[in-house]
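Questions regarding the structure given below will be posed in turn.
The complex is shown incomplete by one protein chain, all other protein chains being positioned as in the whole.
Per-chain numbering from 1; labels A and B assigned in written order.
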Amino acid sequence: MADKVIYAMYDDDDETKDAAQKMVDKGIHIADVFSPFPIHGIDPIIGIKETRLGIVSFMFAITGTMLAMITIRYMMFVDWNMNIGGKPNFAFLENMPSFIPIMFEFTVLCAAHGMAFTYFVRNGLFPGMPAHNPDPRTTDDRFVVEIRPEDNNQFSFEELSAFVKTTPIVEIEEKVIQ
Amino acid sequence: MHKESDIRIPLILGDKSYRDITDDIIRPIEGKAPKGWYILITIFAIFGLWGIGCIVYLLGVGIGSWGLNKTVEWAWDITNFVWWVGIGHAGTLISAVLLLFRQKWRMAINRAAEAMTIFAVMMAGLFPLIHMGRLWVGYWVFPLPNQFGSLWVNFNSPLLWDVFAISTYFSVGLVFWYIGLIPDFATIRDRVTSPVAKRAYTVLSFGWSGNAKAWNRFEMVSLVLAGLATPLVFSVHSIVSFDFATSIIPGWHTTIFPPYFVAGAVFSGFAMVQTLMLILRKAFGLEAYLHVKHIEYMNIVIMTTGSIVGVAYITELFISWYSGVEYEAYAFWNRATGPYWWAYASMMTCNVLSPQFFWFKKLRTSLTFTFVLAIVVNTGMWFERFVIIVTSIHRDYLPSAWSYFHPTWVDIGVYIGTMGLFGVLYLLFARYFPVMPIAELKTILKSSGQNFKEGFGNGAGYYDEHGHGHAIISPEAAALLSTDKVSVKAEEENSKEMTSEEILATKNSLLERLGSATAEDKDNLKLISGVGVVLEGKLNEMGIFTFSQVSKMVIEDYNMLDSLTKSFPGRAERDDWAAQALKLMNDNNI
Partner (left out) sequence: MEYQISDKAKKVTLGLAALGLVLMIIGFFSQKEYVFAERLDEHSVKVEYWGKADESQIDGLKAKLISEMENKGYALDFHEAHSHDEHAEGHGTHHESPTFLWNIHLSHLEGEGHGGHGADGAQAIVDLCESGTISFFDSHWRRFWSNLLINGFFFFGISLGALFYLALQYATESGWGVVLLRVYEAIAQAMPIGIIVLVLVFITGAFGLHSIYSWMDPANVEADHLIWKKSGYFNQGFFWLRVIVYFGTFLFFANWFRKMSRKEDNEGGTEIHFKMYRKAALFLVLFAVFSSTMSWDFIMSIDIHWYSTLFGWYTFSGIWLTGMIMVIMIVGYLKSQGYLELVNKSHIHDVAKWMFALSFLWSYLWFSQFMLIWYSNMGEETIYYWERIMEYKYLYFTMFGLNFALPLIFFIARDVKRSWSFIIVIGTITFIGHWFDVFMMVMPGTLHDEWSFGLLEIGMFVLFLGAFVYTVLKSLGKAPLMQENHPFFEESKHHHF
């Protein structure tokens, strides 16, 4: 039993959302939803928390600013002082306006790449990774709700499958997974 | 969020479903490339190779093979650099700024514009690299320890800021673009049949599965990247402007440069997007997704930014007089009347005057005119950079050093070569990448698809359930829809199931009961809730013109109507047109 999984397929995003709501109201735990585009408003229904990637990006941004400041200070003031074009490198603060552009760029660089990298890692996205959407049509115009009986021990497999069939599904697949 | 005002023109025309969107966008990838594609890519490749040849020659004999001289030591190279960077501004602006402003029309163009951005920045980057002379130590622009042969880079120099700005812009733009591409690659991966393509798109799609959490993260990443890219776009061209604003001639500068360069960049970028997209939509048959309204929106952006640039030009001129400083005044006087007056005149005409034509609706909705004007704008923007750079420096502090710049064949060759390389890259993109964001387009189908807004075809059921729109479409929308081929095609498809005799018979029996009327005593049928421009046209076609005719309708007539129009099953009955018409008729009499 624990190895089984139900894939309920819909052909409309609003119907998927309504069906998911109905199942959740009934007490069914939905393992995942696969869709060709983000369905707005489904995250709270199936219990997905707001991602914290924004915070990650902010952390990377601060790191970037600090790194840029340290680097500039080291190269321009500690390691090799110069007086270029009347802009002497003796005081970081006095030459600050010159350094703002690079500090800003480096901040953005770190924030964007740091977050993008985290995003790839968290989603398991790398070149050549195998996809695990249950049906190739879920990247086209089908929406699949995945229900795992192991998450829903209070219902029998038949009950689950019967309830899913009361929603406007277009296909249902019961699959044994390894 | 599927709520959109009725007076907004649908962004996706015709009767589209999610499947149709996938099909329409992927079709060019799945099919065989047309002959034109091979011809074009060959031509561009020849130009590109020629350009590479010029670069190799230049590396062999030195920078002297350009037309530079002791006074004008910056000319076409930096002009071309800024020109390309400027063009590279529209992409990120469209996908980032317009995303933050929730402008849905961006979705028709953002993918292609971002590709354009990335290729344009690549072309731009070539010029300073070549100009630095020793291309093989180009990495010295980055802060490297002294052991590498150079001192630490100078963080006080605007040219170094440029290095950071451009490389940040390029890499962030690339990541932004690619993250958006991944779900669409997955779509292609799950459709293509050829094993080579399947494997290629499997690699490209990074194993995207489209589960809810991934989409959740995807949206956050898009939003944050947009938030980061917006100030980035501003900063990059501001920093490019600092190259000139701080250092092109000691003793002269102007503070308005940063924002005005940004406006100019957006201006030229959008013009380039117009040039490319007008061809692309035609070649790939994407008129339903990128129609006249999109073009018009872009033209309004061009007009606005062109005017901002114009205000900045005039501000500079005025302040140079206002300052009372002779040198300041001379710098501008010399631009307008000196030996380079022709460049200044071209810049003023192309950048300030020509976009003003877009105040006329007729012109900004004309595709041919838009295409021509977009090219004019880009020419003008090239001249703008030329004026700022060459005109500023050709009058040195020593009159004996005054000089004039003549481009050599290498100058021209490298410039044309970058256009060729750009063309090759862009054609490859158009051939193998989805040129519009498939997933994003699907999210706006229900709010901005014509069928969903007006309630026919795939949108019919949805229309009823959600009580969408009352099809009060603005006059301009109506004009657009009635002239647009796509919408006409959709109508044709709807009515072709009946034979023409059948239609005629039904029509006659309908008119028999309702009484006939002519176009002269036509009532405004749109006042009936549920009747829009499209439907009114259909009713008129059938010979129904007046409220009195509608008021006589009974259930059979409604059904007959449904079989004729095919678009609003059950609608007339539910809204009780007859009663409404009766009321309207009475109102009219009073």
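We adopt the following convention: a contact is a pair of C-beta atoms (placed from the backbone, for glycine too) under 8 Å apart; a residue touches a chain by one contact, two chains touch by 3 or more.
On a predicted model such as this, the values are computed, not experimentally measured, just so you know.
Enquirer: Looking at the whole complex, which of B:Asn69, B:Ser150, B:Ser167 or B:Thr315 touches the chain that is not displayed?
Expert: The one listed residue touching the chain not shown is B:Thr315.
Enquirer: Given that one chain is not shown, which residue among B:Ala245, B:Ile302, B:Met553 or B:Ala581 touches it?
Expert: From the options B:Ala245, B:Ile302, B:Met553 or B:Ala581, the contact with the absent chain belongs to B:Ala245.
Enquirer: Residues of chain A in contact with the chain that isn't shown?
Expert: Contact residues on chain A toward the absent chain are 54, 58, 86, 97-98, 100.
Enquirer: Under the stated touch rule, tell me which residues of chain B contact the chain that is not displayed.
Expert: 1, 3-8, 100, 102, 231, 234, 238, 242, 245-246, 251, 253-259, 307-308, 311-312, 315-316, 319, 322-325, 472, 474-476
Criterion: only the chains that are shown with their structure count from here on.
Enquirer: Using mean CA coordinates as chain centres, what's the chain A-chain B distance in Å?
Expert: 28
Enquirer: Inside the complex, what are the residues of chain B that reach chain A?
Expert: Per the stated touch rule, the residues are 1, 17-19, 22, 143, 146, 151-158, 160-161, 164-165, 168, 171-172, 175-176, 179, 182-183, 186-187, 189-191, 202-221, 223-225, 228-229, 231-232, 235, 239, 242, 438-440, 442-443, 446, 462.
Enquirer: Residues of chain A touching chain B in their complex?
Expert: 13-14, 32-40, 42-43, 46, 48, 50-51, 53-54, 57, 71-72, 75-76, 79-80, 82, 84-85, 87, 89, 95, 98-99, 101-102, 104-106, 108-109, 111-113, 115-116, 119-120, 122-133, 136-141
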